[in-house]
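Below are the structure tokens for one structure; questions will follow.
Yeah, one chain of the complex is gone here, protein chain that is, but the others are all in their spots.
As written, the chains take the letters A and B, and residue 1 is the first residue of each chain.
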Amino acid sequence: MRRFLEGPYAGVLALAILVAVLPLALPSLFYLRIAALIGIFALVVVGLNLLIGYAGQVSLGHAGFFGVGAYAVAIGPTYLGLPAWLALIAGAAIAGLIAFLVGRPILRLRGHYLAVATLGMGLLFAMVFANESAWTGGPDGMPVPHLDLFGFRMSGARTWYWISGVSLVIGAWVAANVIASPTGRALRAIHDSETAAQVLGIDVARYKLIAFVLSAVYAAVAGAYLAMFDGLVTPETAGFLRSIEFVTMAVLGGLGSTFGGIVGAALLVLLPQVLTVFQDYEHIALGLIMIVVMIFLPAGIVPSLAGLLRWRRS
Amino acid sequence: MAEFLQFAFSGLTVGAIYALVALGFTLIYNASGVINFAQGEFVMLGGMVTVFTHAAGVPLPLAALIALVVAIIVGLALYRLAIEPARGASPVTLIIITIGASILLRGGASLTFDKSFHSLPPFAGSKPLMIGGAALLPQSLIVLAGAGAIVIALWYFLTRTLSGKAILATAANRLAARLVGINTNAVVGLSFGVSAAIGALGGILMTPITLTSYDSGTLLALKGFAAAMLGSMGNPLGAVVGGLTVGLLEAFSAGYISSSYKDAVAFLVILGVLFLMPQGLFGRGGMERV
Partner (left out) sequence: MKRHLRMTLPSMLAAAAFLTAASTAYADIKIGSILAVTGPASFLGDPEKKTLEMYVDQINAAGGVNGQKIKLTVYDSGGNPNKAKTFATRLIEQDQVDAVIGDSTTGATLAIMPVFEDAGVPLISLAGAIQVIQPVRKWVFKTPHTDTMACEKIFEDLKKHNQTKIALISGTGGFGKSMSAECHKVAGQYGIQIVHEESYGPNDNDMTPQLTNIKNAAGVQAVVNPGFGQGPAIVTRNYRQLGIKVPLYESHGVASKQYIKLAGDAANGVRLPAAALLVADKLPASDPQKKVVEGYKTTYEKKTGQEVSTFGGHAYDALMILVDAMKRAGSADKAKVRDEIEKTKGFVGTGGVVNMSAKDHLGLDLTAFRMLEIKNGDWTLAN
């Protein structure tokens, strides 16, 4: 038991408890909606963290996969007659497949070259969503049918809070498993130095691809959730700004920390709500907060604060 | 033939604008390893400050000069207040800082100025020149000439002046540069100032053609970044070639293929080039130190 609590699963357990008790402290559906949104975005960031935080590969195109999941649950039931849950699984599978196919060539690129290639990839998705009006409804988007499971309609902030919360716990658990496995060790080695990892006999390309595909699937599932929760999907779902937002969440919260990803997602979902008090100065405040956090907590909020605590204690 | 020329003129004009943004990216990256996503805001500041000081009755050349100075001050402040304090942070942390700075600058501009679109009078009239049946604006020529002049001036600055050589030395090896007595902090600050100036100049030259508004920098930064990467980040010549290539690709695919997918064509080509040449068009196979 003790070993379990100190291991990588302790965080997951804490997260599960948090998800279970949080609704008691939330006074209205508005807060539940915010919490559900945090859960959905945190799911993307937990996956993205495997790629950026552990494998050290920056992607500026993950909103593309997010969009694939979102449009899958819109197009699947509307035009192909698929049940929503099947469309969700299909969307995640398609995103994984696309990641698998483009991953090999794209992941040969390093550093900022990878960033611009993923950026281009994400933009291509967004352009298809905006232009193929017959299937996607064009720039104004298309409605997304409700998800019906076991005869129940999944709608409303409370339902989606539980769906996103439970999914986030499962997602964090899977990520913790990956990180604790030989794959996780290989990814960290790649992060420190690709060349050194190669010399040590690690199949660098394969492990990077695993992280890329996993993160794409996380993003697609979250995208599908958001689309069904909002009941509408627009090309902005897959837009460049979304991609940037995901990376910002991961970096602000702390790369290489699953909890960091959740904190980062929470921060960027909450800030626009809190900053409404600044009225016209909202964006100035947002920019300032990003800069100040990164200057004083350069490793991200969670790792930097944890490091600070450890340092104080010793 | 006339239409081919027309597409080429359009592509070169837009491409020259991308090239100027890409140059700014490249210069800061060279000196500091930072990808500055606030580069587009310098372009916006150049245009907006000129528009508003000109509207306040200041003659155009003086207004442009004021805009240039404002942009340089903002560039230096960005370095001094946001980049330097975060020295030693990972590249992706620095990227987030520049994104924060760009949000802040956009917010500031929307308050200081307004949220409308603005234009400047063309510097040499608005009557197009007819060349081979295609129309070319005098202002396009000014943008192209301006971009060319900036590239030559930059080349001269980097290779013929002490400050410029210090930037190159810092880019090559920061520690070694410090050892030979170069104040590398000042050098990186200088690169931010020069990049801001290049961006602002681009903004001033292009506003009569493209119009400007408080948030016109975002998309320019995106295209400029892509252009800089296409031409190998850190290579000034690559930035120019990359910018012109992206501009021409957009124009020719809008003309010959499909206007809805013209950006897609440009990015497909960039992806294709990177697959074949992972370091961009002008990349040298780098070595990683272990």
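Just so we're on the same page, contacts are C-beta pairs under 8 Å (C-beta built on N, C-alpha and C of every residue); 3 or more make two chains touch, one makes a residue touch a chain.
Fair warning: this is a prediction, and the values are worked out from it, not measured in the lab.
With respect to the full assembly, the chain omitted from this view is in touch with A, B. In the complete complex, the hidden chain is touched by one of B:F7, B:F37, B:F52 or B:F267, namely B:F7. One of A:V46, A:I89 or A:A130 touches the chain omitted from the figure, and that residue is A:A130. Here one chain is not drawn; of B:S32, B:S216, B:N235 or B:Q279, the residue touching it is B:S216. Touching the omitted chain from chain B are residues 3, 6-7, 9-11, 13-14, 17, 110, 114-119, 126, 128, 135, 137, 206, 209-211, 213, 215-216, 219, 251-252, 254-255, 259-260, 262-263. Counting over the whole complex, chain A has residues 24-30, 33-34, 37, 130-131, 133, 138-141, 143, 157, 226, 230-232, 234, 236-237, 272-273, 276, 282-283 touching the chain that is not drawn.
Assume only the chains that are shown with their structure count from here on.
One simple way to say how far apart two chains are is to compare their mean CA positions; for chain A and chain B this gives 31 Å. Those residues of chain A that touch chain B in the complex are listed here as 52, 58, 105-106, 108-113, 115-117, 119-121, 123-124, 127-128, 131, 193-196, 199, 240, 244, 247-248, 251-252, 255, 280-284, 286-291, 294-295, 298-300.
Across the complex, chain A is touched by residues 35, 82, 85-86, 88-97, 99-108, 110-111, 222, 225-226, 229-230, 233, 260-261, 263-264, 267-268, 270-271, 274-275, 278-280, 288, 290 of chain B.
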